[in-house]
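Provided herewith is a single structure, encoded as structure tokens, for subsequent inquiry.
Only one protein chain is missing from this complex, and each of the others stays in its spot.
Right, chain A next:
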Amino acid sequence: MSDDTKQAYWRANLRLLAWCLSIWFVVSYGFGILLVEQLNQIKIGGFMLGFWFAQQGSIYVFLLLIFFYSWRMNQLDRQYNVHED
């Protein structure tokens, strides 16, 4: 593989990381901590939304993020032809 392919692959990876980590930050530090008061004004069933994100929601999003990243990276691996045999 050429150095150019490697670099392009790495930049695509970094872009994907930036998106994933922004979501990671927003659901936990954003919704669960910094904006918790505001979100607690919204109630869904017996849950205040901010409290729900802090104790349940953020964890579900973390889980989806990891599987999404893994799936998307496998695609990128093939696209740039840097996958394992």
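The rule is short, and it goes like this: a residue touches a chain if its C-beta (ideal position, glycine included) is under 8 Å from a C-beta of that chain, and two chains touch if they have at least 3 such contacts; residues count from 1.
Here, contacts and distances are computed from a predicted model.
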Given the choices "Iron ABC transporter permease", "ATP synthase subunit c", "Cation/acetate symporter ActP" or "High-affinity branched-chain amino acid transport ATP-binding protein", state the protein name listed in UniProt for the chain not shown.
-> "Cation/acetate symporter ActP"
Contacts of chain A with the absent chain, listed as residue ranges = 1, 6, 9-10, 13, 17, 20-21, 24, 28-29, 32-34, 36, 40, 44-48, 51-52, 54-56, 58-60, 62-63, 65-67, 69-70, 73-74, 77, 81-84
